[in-house]
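Sharing a structure below in structure tokens format, with a few things to ask.
Heads up, one of the protein chains got dropped from this complex, but the rest are sitting where they should.
Entry: chain A
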């Protein structure tokens, strides 16, 4: 199961790198969104995907899931949510001020 998840995470990362390197403002923001998804999946996968009893309730069972990564991933999701909403607002303002969403035109020149 971990192998399948690793491949999936690899694909998600590849997509997000592709999006991050594109010239469109919205695509770049979507790239940050997908990369955070990839990271969250990785965080869950890295602690081994267990099938077994819920944690803490049945102490003494053989297989139980590790609760810590789930707490971590919850925190990370909330942070990613906040950052993404901030980025969307900022991207929108940038678009309004500059009248373009092409990052090539947002490069800025050396002599300003």
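As a convention for this text, a residue touches a chain if its C-beta (ideal position, glycine included) is under 8 Å from a C-beta of that chain, and two chains touch if they have at least 3 such contacts; residues count from 1.
The criterion applied here is as follows: contacts and distances are computed from a predicted model.
When the listed names "Carboxyvinyl-carboxyphosphonate phosphorylmutase", "Na(+)/H(+) antiporter subunit D", "Oxidoreductase" or "Branched-chain amino acid ABC transporter permease" are checked against UniProt, the chain not shown comes out as "Na(+)/H(+) antiporter subunit D".
Of the candidate positions A:10, A:54 or A:82, contact with the unshown chain belongs to A:82. Although one chain is not displayed, chain A still touches it through residues 20, 25, 28, 32, 35-36, 38-40, 42-43, 46-48, 68-69, 72, 75-76, 79, 82-83, 86-87, 90-91, 93-94, 97-98, 106, 108, 112.
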